[in-house]
Structures are given as structure tokens and as C-alpha cells.
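In this view, the complex is presented without one of its protein chains, the others remaining in place.
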Amino acid sequence: MSNSMTNNRSSISPAPVKIQELAKHYGAIKANDNVNLDIEGGEFMTLLGPSGSGKTTTLKMVAGFVEPTSGSVMIDNKVVTEPPHKRDIGMVFQNYALFPHMTAAQNVAFPLRMRSVPTQERDERVKNALAMVDLADRMDQLPRQLSGGQQQRVALARALVFEPRVVLMDEPLGALDKKLRENLQLQIRAIQQDLDITMIYVTHDQEEALVMSDRIAVFNNGKIVQVGTGEALYERPETRFVADFIGESNIFGGRLDADGSHLKSGDLSLAVPATMIASSTPAALVVRPERMRLNRLGTDLQGSNSLEAKVKDIIYLGSERKYELEHANGTVLIARHQVGRSNITPEIGENILVSWKIEHGVVVTDEG
Amino acid sequence: MASITDSADEQNRPSLQGKFNRWTWLLLPALLFLAIFFIYPLFEILQRSVTEPTLGISNFVEFFQSPVFSAVLFNTLKMSFYVMFFCLLIGYPYAYLMNHSSRRVAGLLLIAVLIPFWSSILVRTYAWTVLLQRTGVVNSMLIGIGIIEKPLKLLRNFPGIVIGMTHILLPFMVLPIYSVMQRIDKDFVTAAESLGARPFRAFREIYLPLSLPGVYAGSLLVFVVALGYYITPALLGSPRETMMGAMVVQQVQQVLDWGMGSALGVVLLITTLVILGVVGRIVNINEVLGGSGGPE
Partner (left out) sequence: MNRKNWPLRIFGVFAVIFLLLPTVIIIPMSFSSGRTLKFPPPGYSIRWYENLFTSPLWTDAAWSSIQIGILAAILATVLGTIAALGLTRGEFPAKGLIQAIVLSPIIIPLVIIAIGMFSVFVRWRIAGSLMALVVAHTVLAIPFVVVNVMASLRTLDRNLELAAANLGANPVRAFRFVTLPLIAPGVMAGALFAFITSWDEIVVAIFLTSPTLRTLPVVMWGQIRTEVDPTIAAAATILTVITTIVFTVTTILQTRGNTTT
């Protein structure tokens, strides 16, 4: 019997989650297809993707709200098939789903009551959970009397109070303003590390994913397209979609030549670093804006690609300047530089030479 | 956008005189009309109840002393209660089903409620007199299935009225419950289950309490509307089940005792208003009447 009451999970080793071949089809529509993901115990895994990419469906299948068409979810090395109320998974919903007829404390006490935790212990744990999210003084208030950020923290306390094996969060900060969101991102991350729990977090906000996660799984069209740390995804994207979705990029679509040393993009031929991608598949060269260097015309640039371009616009962003550049064939490029750190400071309308080192380019597949 | 609205409100404010703004005057025609053709007639009844045959409260004294009249009042309350009970018994699961079906099924269920809601009470009551007679469809069906051997007496008695009125008032129960249930976030029950509540417990602790406002509104409405019914009890019941409405008509049309008839009307009106006033703080009449248009 998997009785959630006798929850003797060892607090030393949080539960790993293994998602295998998970699929959810609604008729001909494939909300999820062939999703595989290994999440280590205590890891903060973010499912990132545009809306409709299948990340929330995956989350709901882990929670047990949606029955998979095929595939399985393993928690703590055991396949879970139990109904949601027996899974022992904490979940924070997009709109918090705080019960409107219960106070903050009653909301947090709810999972403990469901597990028949004795009154005294229950009160104690509720108090601790609310103190952890700095809401000890709001215990007796109803959800509607709390601000958005406070409601969010009550929902967090409620999802954590019963020491679940895994915590799931579905765009939990979507409804809050930027400042509050950044604050809570750090708070949630700190609590997750403190309590050493496995966290699966869904968001469409790439900055949020980068700030919070140990690793990120990028979703597109119901599938995971790449999994890795934020840095790996940013520096070494594998597909054009990932390069485009995470951070800003200059992307040249085209095909590699036979020896794989150059990429032909329109009338351009650009030197690329060594790659495994075959010359038969569509490919793209990705260069991050901060890797772009600006030089005077006529500068000799060994080991770099260089293009002549005209400065179309300069946007001052506080610590940075962003340059919009246009090559003669109409290609628009973007370069970013720390103020005071670039080698030249051109004016709008000036013709310059934009360049990047070959090894700073990344060749990715171009799915379409 | 907010700022535009705000500044517009500020522009309106200087034109206010005291607490009124200029839109208020638009209420005047309707209020005047209702005052003459609705409120005044009601006052007329109030007046006649204390002036005929003589000035004073003799009619009311007689009402409360006469075992016949008190029995009618009691009968009316009892009948309304039964009707409310059966409406709730059918209406709650019905509304629940509407909320947990696909869009198309929910639409069909809604139409099944709304068509009787808008068809004539007289026609529906008449249909029941046909359905419930000794050789009617209901009896022959029950005999056909083998539940009963001899036809039941379902007409001109208490069960007849309860069946007919439950049918007629069911929409008043279903619509407010449905509209409240619609507003319950589906995530609440999922959240409760993810926090460890078994489905039935999640229903009892979360869904049921959150749907209660609809239950209160529907029950109150059914009860109050049932109190004043005249047509249905008159056609489906017998003199033994006489309700207040029928008694009022009897006094005015047959006995020609306007004083007593008016007094009965006043008692009925006050009973209605008191119940509305006491229980009605929870009820939003708009919710019920406006709910006829389907999903918000």
C-alpha cells in the first residue's frame, strides 16, 4: 500500500524523476510525443517553451491529472500509476488554486488534514511553512485579502508543507509584476536548495528559466528539443529553435559545403568551426550579439568572419549599447557591447566591418 | 485605458448634484409606470385588507383564528418545502452534470432546462394532467416495467402537485447552481487531489462548500416562487391541497369577500418578503434571471 500518510521518504536523498517515452495524443493532435527526461533528486528542472509546446501537459501527466497515451513516469525508481491524491507530489498552480473559502492557514493545513496528521503537529507545521514564506502574520486571512505575491507564497507553502517527494510548478509567477517576480524567483530557488527537493518548473520566460534552473528542457511542438544547463543552451544550442528562443542571436540559415568548413547562406560564405552536422541537412550559423566585434573598414582580421555593414541604429540600454547593422544584401545583424568596452564607437550611418571569431560561431540544425 | 476611464469619471463628477448623476433620471419613466400600475395596486390590496368590511385588523384576526385559513398557510409552506426539496434533489446533480460534460452535452442539457423554463406554465400543467391520469403515460409505463400492478392515483392529490411544480420550478434551481458552479475554478479540485484528498473528499471539502451559494439561491427562489403558485395546484390538486394562491382567488371571485381575499394576499406577500429578506441576503436575483443566456 502506498499510503501517503506514512511518508517515510528519507530527507537525505530527494526523489529522482524519470520520464520515459511519454506521449499524449488528442485524436490527431499530439500534445506530447516521445518525451524523455531524467531529473536527478534535488535538481531544479525547468520545462521551457512557447505556449502550446506541451510543457504543461507533461507536468500534468507527472502529477496524474492527465493520463498519458503511452509512456511512463518513474519517481524514486518506481513507475507511478496512482491517482493524483496518492502521488505525494506538491503542485503550485498557475492561478494558485487557493481555496477561496479557507484562510491561509487552513489552505496550508489541508494536505496535512488529508493525511490525518495530528492536530498539534499539524498546527506546528503550518506555522513553520508560513513562516518560511514570511507570512506568519497572515495566517487567518482569506486568499482574497492577500496580495498576488502573498497568495503565491501561500500556494508555495501549501505545496511544500507535506514534504512531497517532488514539487511541480506551472507558471507560478506569470500573474505578478516584474519586480515581484524577480524577488520570488530567488526566494523559490533558495527554498528549493534549502529543503533539497526535486523541482519541476514550467515557464515560457527564458530569463526566469536561466535564473532559477539547474537544467532546462526546451520544448517545441510537443517534444523536448534540447536539455542542458542554461549556459550550455546559450553557448551550444543544437537547433535553430533553441538558439532563437534563448537569448538574442544572429542566425544565418543555409547549408554546409562538402568539407564542412564553410556555410553558404545566400551570397555569403562563412567559415564555421568543426561540426558533426551533414552537408545534406539544412543548417544555420548562430552568433551571439556580444560576440560581434565592430572594426574600422580595412582592418585585417585573421581567423574571423567579417562583413561590411552600415550602422542603422544605436540603442542605449544603460550598461550596454545595441547596434543594428545592415549588410549590403539586406541581412540585419545585431551587436551588443558594454559601454566603454568596444574598440570603436561608430555613428549612425557609418560603414564599418563587423566580425566574429570562427570559434564563436555555432552550427545548428535548421528544422525549418 | 484605466487612466482614460478615471479622468472621465472625474469629468462627470462636477455635474453631479449631491449624490445623483444625470443617468439617474433615466429611471424615472419606468419607476413612474411601475408606481402607477404595480405599486399602487399592491397598496390597494393592503388598504382593502384593513378597511373591508370595517376599518381594522379583523380580517387578520380571523385568518389566524380560523383553522381553515391557518391550515391553508401551513399547507402552502409544506408544499413549497417539498417542491424545493425535490428540485434540489434533481437540480444539484443535474447542474453538476452540466458542468462536467463536454460543451455539446452541456448545451443540450441547458436547452432541456430552458425550453420548459420559457414554455407556458398552463401548457405544462395541462400536459401533466394528461400524463398523470389513471390511463396516462406514467401509469402505463410503470405497469409496463412491472413496478406496479394497478394504476396509481397521481392526479388531484398531493403527489400530483409536487410532481407538476417540481417540473415547473426545476429551472429556478438548476440555473443558479449551474452559474455558481461555472465560476468554481476547475483547478481547486485538482489542487485538492494533488494535496492528497480522495475525489469524494475533494468534492465534500472544496466543491460542495463553494457551490452552496448557488444552492441557497436556487432553494430560496424555488421556495418563494412556489408559495404564490395558483394554476398548477388548481389543476393538479384537489380542494384538500388548497394553497394560498387558490384561496385568494376563491375569496375574491367566489365568496366575493374582498377584505378577506386581500388579507390573504397580504399574508402571502409578507410571508414571501420576510423569507426573501431573512434568507435573501445571499441571493442575487440577477444571477438567476440573467443566467438564462448560457455560459457567461
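Labels A and B are assigned to the chains in the order they are written; within every chain, residues are numbered from 1.
Everything that follows uses one rule, which is that a contact is a pair of C-beta atoms (placed from the backbone, for glycine too) under 8 Å apart; a residue touches a chain by one contact, two chains touch by 3 or more.
Every value quoted in this text rests on a predicted model; they were computed, and no experiment measured them.
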Contact list for the unshown chain, restricted to visible chains: B
Residue in contact with the excluded chain [from B:Leu27, B:Leu55, B:Val68 or B:Val278]: B:Leu27
Those residues of chain B which, in the complete complex, touch the missing chain: 1, 4-5, 8, 16, 19-21, 23-31, 33-34, 37-42, 44-45, 48, 90, 93-94, 96-97, 100-101, 108-109, 112-116, 118-124, 126-131, 135-137, 167, 170, 224-225, 227-231, 235, 244-245, 248-249, 252, 258, 261-262, 265, 268-269, 272, 276, 285-286, 289-290, 293-296
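Keep this in mind: only the chains that are shown with their structure count from here on.
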Geometric centre distance via CA averages, chain B-chain A, whole Å: 53
Chain A contact footprint on chain B (complex, rising order): 185, 187-188, 190-199, 201-202, 205-206, 209-210
Chain B-touching residues of chain A, taken from the complex the two chains share: 4, 63-65, 83-91, 93-95, 97, 99-101, 110-111, 114-115, 158-159, 162
